[in-house]
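Complex shown without one protein chain; remaining protein chains in place.
Our next item is chain A:
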Amino acid sequence: MVPEDIKASGKLIIGVNIPYAPNEFKDAGGEIVGFDVDLMNAIAETLGLTPEYRESDFGKIIPSIQGGTYNVGMSSFTDTKERERSVDFVTYFSAGTLWAQRPGDSIDPDNACGKKVAVQATTHQETDELPTKNQACLDAGKPAIEIMAFDGQDAATNAVVLGQADAVSADSPVVLYAIKQADGKLEQIGEVFSSAPYGWPVAKGSALAAALQKALEHLIETGDYETIATNWGVEQGMIDKPVINGAVN
């Protein structure tokens, strides 16, 4: 099932962009760890391959897969129709958007007009969610949402803790992890919404997609998938059945 050239090398070369805790980040010893990493290690083991992680810029992972430098990408990629035009995705998780605020505040994610919302730059929340919500505010004649795009998720979260922003919007696993790190200085607002699948991108038409899918189905059956997700506190987003190209929008 694994393409011949990958099988021959015995290595699965994985492009990863860090930091995106708790999915992929470095621990105190400088090792790349996280939910995505544990899952990919288990997948590689199932396929009889040695995983080799290569740090990359987020925007360069898909071009590097197309160019053949990486076999697969692993960086909390949301499987979207747009991205499916460049690569194939194998879905492995369901993440939504979640907001957080300082305890006691009453920010409404559906009506944040006139509020300051912190996000990490280039995320789905910065490029899609907030611009759409901002337009709705303007159309209704209300004040605009002030979108504060930070370079890193840590800076975006810290802005809310320090009072520079009113709320932070990010992928659900990330916000849940940030709330845990903030030690009582942040609280979740409502529930996770607009869920979308995370997927591993592989080269268009590569047989590796089917191999990854089968391997994940195996891990779901054995219960290893659940163990890994629970270890990282992201069991809310587990899926039952991986698919190839499962974008919802």
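We adopt the following convention: contacts are C-beta pairs under 8 Å (C-beta built on N, C-alpha and C of every residue); 3 or more make two chains touch, one makes a residue touch a chain; residues count from 1.
Please note the rule applied: contacts and distances are computed from a predicted model.
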Not-shown chain resolves in UniProt (candidates "Truncated polar amino acid ABC transporter", "Electron transfer flavoprotein subunit beta", "ATP-dependent DNA helicase RecQ" or "Anti-sigma-E factor RseA") to "Truncated polar amino acid ABC transporter"
Of A:Ser75, A:Thr97, A:Gln125 or A:Thr157, the one touching the omitted chain in the full complex: A:Thr157
If I consider the whole complex, including the chain that's not displayed, which of A:Glu4, A:Asp27, A:Glu82 or A:Asp110 touches that chain? A:Asp27
Residues on chain A that touch the omitted chain in the whole complex? 9, 18-21, 25-30, 52, 54-57, 60, 63-64, 67-69, 152-155, 157-158, 162, 178, 181-182
